[in-house]
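The complex is shown incomplete by one protein chain, all other protein chains being positioned as in the whole.
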Amino acid sequence: QTVEKKDLKLAVGGKPLLYYLPLTLAERLGYFKEAGLNVEISDFGGGAKSLQALIGGSADIVTGAYDHTIQMQAKGQPIVAVTQLGRYPGIVLAAVKRAGEIKSIKELKGKKIGVTAPGSSTNFMVNYLLAREGMKPEDVSFIGVGGGPSAIAAIKRGEIDAIANLDPVISQAEADGDIAVIADTRTEKGTLDVYGGPYPAAVLYATPAFIEANPKTTQALVDVFVKTMLWLNKASTEDVLKVLPEEYFLGNKTLYAQAFEHSKPTYSPDGRFTQEGAEAALKVLKAFDPAVAAASIDLSRTYTNRYVEDSLKRLAK
Amino acid sequence: MAEAAATAPALLLEGVTCTFPSPDGRGRTYTAVQGASFTVADGEFVSIVGPTGSGKSTLLNVAAGLLAPSEGRALAFGEPIGGINRHAGYMFQADALMPWKSALENVAAGLEFRGVPRREAEERARPWLARVGLERFGDRYPHQLSGGMRKRVALAQTLIVDPRIVLMDEPFSALDIQTRQMMENELLDLWSADRKSVVFITHDLEEAIAMSDRVLVLSAGPGARLIGEYRIALERPRDVAEIRMTPHFLDLHKEIWGLLREEVLKGYAQTRLR
Amino acid sequence: MAEAAATAPALLLEGVTCTFPSPDGRGRTYTAVQGASFTVADGEFVSIVGPTGSGKSTLLNVAAGLLAPSEGRALAFGEPIGGINRHAGYMFQADALMPWKSALENVAAGLEFRGVPRREAEERARPWLARVGLERFGDRYPHQLSGGMRKRVALAQTLIVDPRIVLMDEPFSALDIQTRQMMENELLDLWSADRKSVVFITHDLEEAIAMSDRVLVLSAGPGARLIGEYRIALERPRDVAEIRMTPHFLDLHKEIWGLLREEVLKGYAQTRLR
Amino acid sequence: MAAPRSKRLPGRPVILLLQAGVLVGFFLLWHVLTETRILSPFFFGTPLAVLERTVKDFASGVIWYHLGITLLETALAFAIGTVAGIAFGFWFARAPLVSVVFDPYIKAVNALPRVVLAPIFALWLGLGIWSKVALGVTLVFFIVFFNVYQGVKEVSPVVLANARMLGAGSRQLFRHVYLPSALSWVFSSLHTAVGFAMVGAVVGEYLGSSAGLGYRIHQAEGVFDTVGVFSGMLVLTIFVVVIDAVVTLIEKRLLHWRPQEAHTTNAQG
Partner (left out) sequence: MAAPRSKRLPGRPVILLLQAGVLVGFFLLWHVLTETRILSPFFFGTPLAVLERTVKDFASGVIWYHLGITLLETALAFAIGTVAGIAFGFWFARAPLVSVVFDPYIKAVNALPRVVLAPIFALWLGLGIWSKVALGVTLVFFIVFFNVYQGVKEVSPVVLANARMLGAGSRQLFRHVYLPSALSWVFSSLHTAVGFAMVGAVVGEYLGSSAGLGYRIHQAEGVFDTVGVFSGMLVLTIFVVVIDAVVTLIEKRLLHWRPQEAHTTNAQG
């Protein structure tokens, strides 16, 4: 099988994040090479920047949040998700212990909540939870704390009363005993509790133009990721740690293992999208992104299961 | 045009008035020179004497094209001086050597600016340095030279490019008398060889008389005017040391001195408190 | 200590040799002054004459404590000069006014540095400006003054702080003769009033003789030495203009002149090509 | 001693007109390029939308709070960085041993990427304005420092020696010689530093904060609101130009002694 385009530029916003673990696994397992692809992975400071690289044409494909596909359709810049890497967002809302006891969403009123960045999915998640309790985003104040050591610093200084963040920040803070979880979308139950359905997280997306022009390449890429998802589904923690580059747990290996175990359920078992997941995402975005609210979104153009199904047919033998 | 230039004087200043804005940029202005008119014929050696601060350097700046007069006009060889006076070489009163060039490079600069290759320019600069008695100091930077040495470098720097008009602002005041006389003779030699026009500012009246065809006397400022003009009818070639003893010289000296002395005292009385 | 200071000379230079590193930092060095020794008694007025570039300014820098000699020692009132010579005021050969201060502020600076409040310092500076004939130019910045005016500001600046030793490097060379004589007389008045020690560099031998108690003659460089010392036994107070006509003056002038002339020619021959 | 400007500058109104012309030209170019899709509006917004948004933000007043915070941070970063830069610059220039020994370290610290330091600042100084100020200070300080250091070294040796002979102690040398002499260096660095102070503040906000223009820009970027991003930058630049005008005003006042090309009044030349 020959692909149209061998040399590909893939953009990602924070490669070492557990959110994008399948990408690193695919790379380390050598699946790209096996498929005859030469993928250069560029790592960006955030999901928004990797998306911009795609729109600007400097990247061919992106592993990023599914939300982007809806947001971009609203902006008239269609992009299509071709396979899913994560089925639960993995966002955790937790109370910072130093700042006092917070058990329910209602108690957040008037508090300072740390999110990775204003306008990010962590921000939307909190917004959504607030809305369910009949509160408005203005009832709390959001502080962007980033997704790295600066988030830990904010927790340690007690500058925020609650935090909505991802792993490994959450696992680190949990391990230090600094936070108490309020809502956890790393599990099916937590995700259903929050969103009322599965919520697609990390996906592989590209522009329709790219997919149209390079169907074989797209298929090959999807093959790689589906194969990775299947591998991950069966792998043990040790298997995964063995594959990953050493740098990833130079900070603290046990922490990394812990964080991985927490996150394991979030990975999609097979790469398939579901319509309810897409609808959940749209519902959330409509509530808080004015551009999305104003647009009429055709969800069927935001994702396609075509390539996944094809892959599964061949791979799940 | 060429004819006009041939008959036109090398320098012609007519009714030149120079008014400076006041130090703080507004308020009172200061008129240094008022209605000065004089000509310098082609090949003539003219000295300007006058009390300190009267406006001699200001006049030279006008002649060099570095300063546009508030009123009046300045012509070089019949053409109005707009911007730099391309016919003139100017030896400044203040230190004006390029501090980043050695003495030799400073002397060679004018040639280099005229497109002479660096090597050749420096070769041609060497005899000039020797002429001003500094051949062993070619590699010194200006700050490594004594005050008098810097002046001599500036002299060579100005003369090497062979300007048709030479403007000199107190060129020899930092030199001892002997060196000074040598330089004076050197200058006269050069001048008589190809009859440049020279405007020469000095505080040494004897020097002015000994060197010049004509001596102009500037009154004390503010509003300095030209108040005297003396034709020096001493025969040439002259030796500046010997000529000082001739009776004609002494007469002239006495006459100009009297005028000058009065001027200075007047100017001094104007500015002095007690 | 106080006794020692009372009997010790104001300045004592002993075997002072000044060798400068070569321009490029390595290679040949240049010895400007070689083994110069002289004293200046308390209250004495000493002039130094010598060919240009011989090392007069260098000696003054040593006396001011601005330059440490390569060999020999320098004492002021019996104490070795380490760092700045606190007893001395120094009028530099080059322009040394602070360009960001007006003439008045420049004159007042020394007082301000000594802790006099700004207002008072300027009040006290005003008569000094008048003394040098610049009372109407107090608000000018140095670049707005003529060369001679800047020199006069520097003179007032140096003298206002009333130093016990006054070092002057060609203070009057940029002035016309009349202004110059006034300044000379002014300086002599001041000097005779409280008998400072003065070291005075000039190229004008007449000036040197007219002003001084003693004239030192420096030989031509490199390795300039003190080759002559003349006591000027003219009565005081003197008027610099009148004294030039006395026979004793003329004798002295002739004598020193002869020595100097020879020196200059020698030095010139050393450095000159043709 | 005197060099007339080859051409006299036109009057103030003409200059303002030309400046406005440049601005209008720029917006026009932007408009045409985005209208014709040569530049994608997704990345560059459109000038009309940006202007409209900016006006709306000011009219509705929401921007003032954020602007106030950013300006406060900028001012603090600028002030602290400048004072520290001047103080250290002078100290280093006057203490050769200190300067020689610390020289490589100063340069090394200058090369640290500030973005990476943000978590440490956040840890030490919290998420409030001070961590942003710190970021700005680390940018401003070095620019000012190096220029002051050089400026002090460029002091004319003769003028310096003269002041010393006049009895100036090291304090007075500082006030009467080093400082005025180095002032043009200081101001040159301040013109760069103003911009960098603002950059520091905004980047700090961008990396983590709850208010300020950087926060707003980041927020707009998060929802791919290019118009919001550019509107934020527009507001930024307007205010930096204002601050810089103040610096220039002070500069003109303090450096009025500067020898300029001499000129006479009413010269026709």
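Going by the order they are written in, the chains are A, B, C and D; count residues from 1 in each one.
As a convention for this text, contacts are C-beta pairs under 8 Å (C-beta built on N, C-alpha and C of every residue); 3 or more make two chains touch, one makes a residue touch a chain.
Please read all numbers here as calculations on a predicted model, not as lab measurements.
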Of B:A32, B:L66 or B:L260, the residue in touch with the unshown chain: B:L66
Among A:L255, A:L282 or A:A295, residue touching the chain not depicted: A:L255
Absent-chain contact - pick from D:V55, D:A87 or D:V101: D:V101
Given A:A153, A:V194, A:I211 or A:L285, the one touching the chain that is not displayed: A:A153
Subunit B, residues in touch with the chain not shown (by the definition above): 64, 66, 84, 86, 88-90, 92, 94-102, 109-110, 112-114, 141, 143, 157-158, 161
Touch list for subunit D against the chain that is not drawn: 1-3, 5, 7, 9-10, 15, 18-19, 22-23, 26, 43-44, 96-97, 100-102, 104-105, 107-116, 119-120, 123, 142-143, 146-147, 149-151, 153-154, 157-158, 160-161, 164, 184-185, 187-189, 191-192, 194-196, 198-199, 202-203, 206, 214, 217, 221, 229, 233, 236-238, 240-241, 244-245, 259-262
Residues of subunit A in contact with the chain not shown: 9, 11, 14-17, 40-45, 49-50, 52-53, 56-59, 147-149, 152-153, 156, 168, 172, 247-252, 255-256
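The rule is short, and it goes like this: only the chains that are shown with their structure count from here on.
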Length of the line joining the C-alpha centres of subunit A and subunit D, rounded to whole Å: 39
Geometric centre distance via CA averages, subunit C-subunit B, whole Å: 27
Junction residues of subunit A, two or more chains touched: none
Subunit C residues counted as touching two or more neighbouring chains: 94-95, 102, 141
